[in-house]
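The complex appears here without one of its protein chains, the remainder shown in place.
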């Protein structure tokens, strides 16, 4: 069985395991106050134009999401999010568990628009009963989205402008940032991401690391005493250098971008194979996640050799499923799948 | 410089790195629903007499502490804890952040007694104003304590009895459980721990793993939907098999107990060296943490070759410091320190 | 100016002020442990068929809502609510502030259906990823709804059945219960309410009292240690007898039902006047709140003599506004308004 069900089904890129082995006899100070975290932060910052940026390393995405939101918002403030957004749909109410309401907007292709955000913020601004509703104070976007789509530079720029106008923080969930930045035909760079938002993260868990997310605050405003929030929320790894070491390995020579780019290339091969077969897509994606609509009999046939993720029932005879490539995908796995698709 | 500052300054036991390397090309299901987690749970349960026990793997101690407490308590209930207890003294108010009060009891040698707990519970039971105070519903103990001491079997048995009498859950923080069970002269076994409490954990982070804690519910009562709490609190590792694999490695052949026992043996060598030198202890410990009272000049002299943890000022010329051994400590490091102590 | 903007713009029914004056020289025990609270609970229970019912008195609706929900739910559980529901739309995220997600369902005429609830619960039950989403555990309904509509006996019975089937608590917000039970053409009695839900409240604030809500738990299950929740959430009035005395006054001779019935009668006069004039309703209501769609010029004309609540812009030239009667409305106020409507 070949796994295309997600992008976190293998351990880590070999370079990371080597780095772990090479440093296993070394000793380090705890809690992220070590040389590897320091070096990793510098390597990441080399890709940005934010000399004042502050980088923290945390363990997983849900943890980053609720910790950042809890740190940014006052109790009566809320976060705007697409109805398909991870914090709303897949995190067991973790944000609400910190006391904050999520203001859910209908999404198209996993995205929300500057217009929608402005309308929501304007509703609050012009409300005659502000104290009876929560104040939107942050916008949460996923890049790429949960449907593998990416915002264009123009879309991000407009969202940024609206956020500035209404005093909203912009938070970009980059659990799959590498795949997003490698999207087919993309015009957004990591510099743009850093320039346009108040906080984002470079996902490691899904992009070659054993685990770990690098949280970047392009400006220090939101980062005040952030280590206290990390600790309070159980996100401070005792052996913090394990995070720094992994991110140093991924960023010091561009490995992060190379392996995710390769994975997107693999996804494009799958996409083309389905297209050539006339099999429709649930949503058009140009990153490593491909959502296709299969006849149920076809789905069952492919399931004999491949593990992929069932998403939802489209109609009585069709289902939407996800094929996902990753840094660990191999060309021969793609070849096998493409051959089988062609043979359908 | 040789580190005796804590027990989490090295990566992982070589067997664990080997296991990671050996499985790095395998693929697994996510979120802890994999064969390694299953096998690791079985290995741990072999050491217990609790066929119904439920085992979950989480990432770090603070995370386990507040997640377990949040899962066990209703909003108006509180947890009883020693004033030296980790949840009270070192976790940035993580328990309060979940909404619960900690009822702090004065400790002796890092421990609290059944009598103190009974008195606190009785105060609530006989209060005429119950609705104006929080209801104690859980007792949190560390084993070994933050001062390296361990509860005797009689002490634990009495605490257990009081907990049953007053309807309190007993929760044992085993971040250093291996070292506690290897304590010099101890009469408590892991079977006793499991028999006497409602939930405890076998710490991995400080006992040979890269990270990870195995949370054991000897009976299923408190474990209902515990995976939801794990996810909600950001403690569900995407690549959950990394936890299972590590704990399988530590428990399937008793490695966990061997390496912590050896570390305690090392600590006893340090202890003896200080004793022979007439250097007093701040608190008498029979595990891997040794708290000595050094003249400041002596402290500075030792600090030239060793890293140890400053604890507190005892008087103008003396300080309490901690020397801590671990699974990664080597006999030659102990020899060097013992030689230098003798030469003082 | 005559106020039809809401049902809480006057002090209290004269009987209540008299009762306050008559007892002002008496002294009572505090915190609701007094004879008036006891007597009021008995009077309310006379209208129900729930000998085991437990009644608590609290101060306001938002307070009741989040306290009841916080008491009933575990941290990973959520409450199902109409998109027009008060806890979702008008309470500044108070429920989320206690840590719980609201699962919002689209409403029709302010109501949600048993089918919608069943679908939501079934989604959780059959989910393969339960630990990644919140567990629906309670349904919140308003009776009457925020749009003045009421559920029929059949609708409530079906919702009750679905709640039993899926293990959901049913919570009915009765801030305007009196007006709901007096709805034109209604087939639901207070006995039905008590029989079909797990907790509801008889609103006092909007139904003749200075303030206060009587929370009824028809069976004791959800009421365990509820006084602790009341106190913890700042809802325990020091002079609790003020609540008991008011509810005794409202219930011992049926005043609560008389004055709300009269108010609904007044609303029907307004409704008829608009109908006769061919002025459409935004939503058809048979209780004390009437939502009409006025031409903006008409709205401005009426605003010269009446205070009513602006709701929303319908189109460039029309607005939806609310006319609300109450226990304090007088026939001559209705006569004036009806005359002016006819003269439009």
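So that you can tell them apart, the chains are marked A, B and C in the order they are listed, and the count of residues begins at 1 in each.
Here, a residue touches a chain if its C-beta (ideal position, glycine included) is under 8 Å from a C-beta of that chain, and two chains touch if they have at least 3 such contacts.
Nothing here was measured: the structure is a model prediction, and the numbers come from that model.
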Query - Omitted-chain contact residue, chosen from A:17, A:71, A:237 or A:337 - result: A:71
Query raised in the report: Which of A:60, A:85 or A:99 sits in contact with the chain that's absent?
Result: A:99
Requested in this report: Sort through C:124, C:211, C:281 or C:310 and give me the one touching the missing partner chain.
Outcome: C:211
**Report entry** Absent chain, residues of chain A that touch it
**Finding:** 31, 70-71, 74-76, 98-99, 130-132, 134-135, 225, 227-232, 236
Requested in this report: With the missing chain put back, which residues of chain B would touch it? List them for me.
Outcome: 75-76, 78, 89-93, 96-102, 104, 129, 131-134
Requested in this report: Could I get the residues of chain C that touch the absent chain, sorted low to high?
Outcome: 3, 5-6, 8-12, 14, 17, 20-21, 23-30, 59-64, 66-67, 91-94, 97, 205-206, 210-211, 228, 231-239, 242, 328
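Keep in mind that, in the parts below, only the chains that are shown with their structure count from here on.
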Query raised in the report: Across all chain pairs, which one has the most C-beta contacts?
Result: A-B
Query raised in the report: Whose C-alpha centre lies nearest the centre of all protein C-alpha atoms?
Result: A
Report task. List the centre-to-centre spacing of chain B and chain C in whole Å, with centres computed as mean CA coordinates. Result -> 50
Requested in this report: Averaged over CA atoms, how far is the centre of chain A from the centre of chain C? Could you give it in whole Å?
Outcome: 42
Report summary line: Whole-Å distance, C-alpha centre of chain A to that of chain B, is 34
Requested in this report: Enumerate the residues of chain A that touch no fewer than two other chains.
Outcome: 91-93, 97
